[in-house]
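For this view, one protein chain was removed and the others were kept in their places.
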Amino acid sequence: MIRVQAEDVNIGALIEAAKRPGTGAVVLFDGIVRDDDITEMELEAYAEVAVAEMEKIARAATEQFRLLHVDIIHRIGRLRVGDNILIIVVSAGHRPEAYAGSRYIIEEIKKSVPIWKKELTKDGGRWVPGEHGHGAGKL
Amino acid sequence: MIRVQAEDVNIGALIEAAKRPGTGAVVLFDGIVRDDDITEMELEAYAEVAVAEMEKIARAATEQFRLLHVDIIHRIGRLRVGDNILIIVVSAGHRPEAYAGSRYIIEEIKKSVPIWKKELTKDGGRWVPGEHGHGAGKL
Amino acid sequence: MTVKLRFFARFRELLGTDIIVEPHDGTLLAALVAEVARKNTDGYAAIFDEQGTFREFVILMRNGKRVETAEAGTITVADGDEIAVFPPVAGG
Partner (left out) sequence: MTVKLRFFARFRELLGTDIIVEPHDGTLLAALVAEVARKNTDGYAAIFDEQGTFREFVILMRNGKRVETAEAGTITVADGDEIAVFPPVAGG
């Protein structure tokens, strides 16, 4: 399941659904709104392109790390400290592929998926700068 | 929570509980009974020593990777294909520490925690050989 | 013909989004973005430098595919195009 959505997800259900035949390891990454002196966070996506790009990343990770299952759910809208922002679930036969595949996916998402975050503070708000100067570099 | 137990865990609840102040990333590792032509798996632990060793590993990981929370739950008893064997949950401010801390913990557990697995097959059973010849190397 | 412009993040705050324009045939992509951006001084300055060139970090897409800003002055828009203009991505 590759999605950009406002709703939260049921992580336990995702993990169960990720147990495909041959699975020996599941790795979940959960990116969380961190309390950097903010009140809330507002996330915005170029949704159609973001989903297409995440699907591309999932396919590349599946092939490169022989993953058995991939979920990527990126939330948008208004989130609070402690809320889930990004959930990545990967299954593999063995743990090295599961860890490497999970890490590959998050790093690629940071590079190329058109999503933006604004941290809302008592004094207003600030857009979080991209980690990669040029952004969307691989699209 | 560091435990050796027969019962399964509620992964969703563990993830929520792992969100300590400052958390920006949670990484969960779930080791699963893989369908290697087995019917079931039987796990056995030297429980008191296993828990003490996992506590030591958790403390070392917390210090080395500045983790904010660690759970390690290793199941014992009779498990079926697809069942959770080992759940590791770690929280950190940022993803590099969360991934590295999680990976450190699983590798150390494989080396030194006195737990054994027997794969039960149609023809009987076979003890899974340790990944590290000498086992309990660091105790 | 009809073209849709989508701005995101800071650019959206300054310029709005889902802006439908009706350029004449042969309109260049860069010119179209500049024309729409000019309605707000800060919005224009966020995207273009003093020479009227796209700022180095600006990302352009046409129908979901990346277009180099350096080439946007040579590409004409077509009926039904969706042009997206945004700052570096920061998801995850």
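Order as written gives the chain letters A, B and C; numbering starts at 1 within each chain.
The rule we apply is simple: a residue touches a chain if its C-beta (ideal position, glycine included) is under 8 Å from a C-beta of that chain, and two chains touch if they have at least 3 such contacts.
Keep in mind that this is a model prediction, so the values were computed, not measured.
Peer 1: Sort by label and list the shown chains the missing chain touches.
Peer 2: B
Peer 1: Out of B:V26, B:A45, B:L67 or B:A98, which is the one that touches the chain we can't see?
Peer 2: Result: among the candidates, B:A45 touches the missing chain.
Peer 1: With the missing chain put back, which residues of chain B would touch it? List them for me.
Peer 2: Per the touch rule, chain B residues meeting the hidden chain are 31, 43-46, 48-50, 52, 74, 85-86, 106, 109-118, 127-136, 139.
Please note the rule applied: only the chains that are shown with their structure count from here on.
Peer 1: For chain B and chain C, which third chains touch each of them?
Peer 2: A
Peer 1: Roughly how far apart in rotation are chain A and chain B when fitted on CA atoms, stated in degrees to the nearest 5?
Peer 2: Value: 180 degrees, nearest 5.
Peer 1: Taking each chain's centre as its mean C-alpha position, how far apart are chain B and chain C in Å?
Peer 2: Here chain B and chain C have centroids separated by 50 Å.
Peer 1: What is the distance, in whole Å, between the centres of chain A and chain C, each centre taken as the mean of its C-alpha atoms?
Peer 2: Once rounded, the distance between the two centres reads 27 Å.
Peer 1: What residues in chain C touch two or more of the other chains?
Peer 2: Nothing qualifies.
Peer 1: Could you list which residues of chain B touch at least two other chains?
Peer 2: In chain B, no residue touches two or more other chains.
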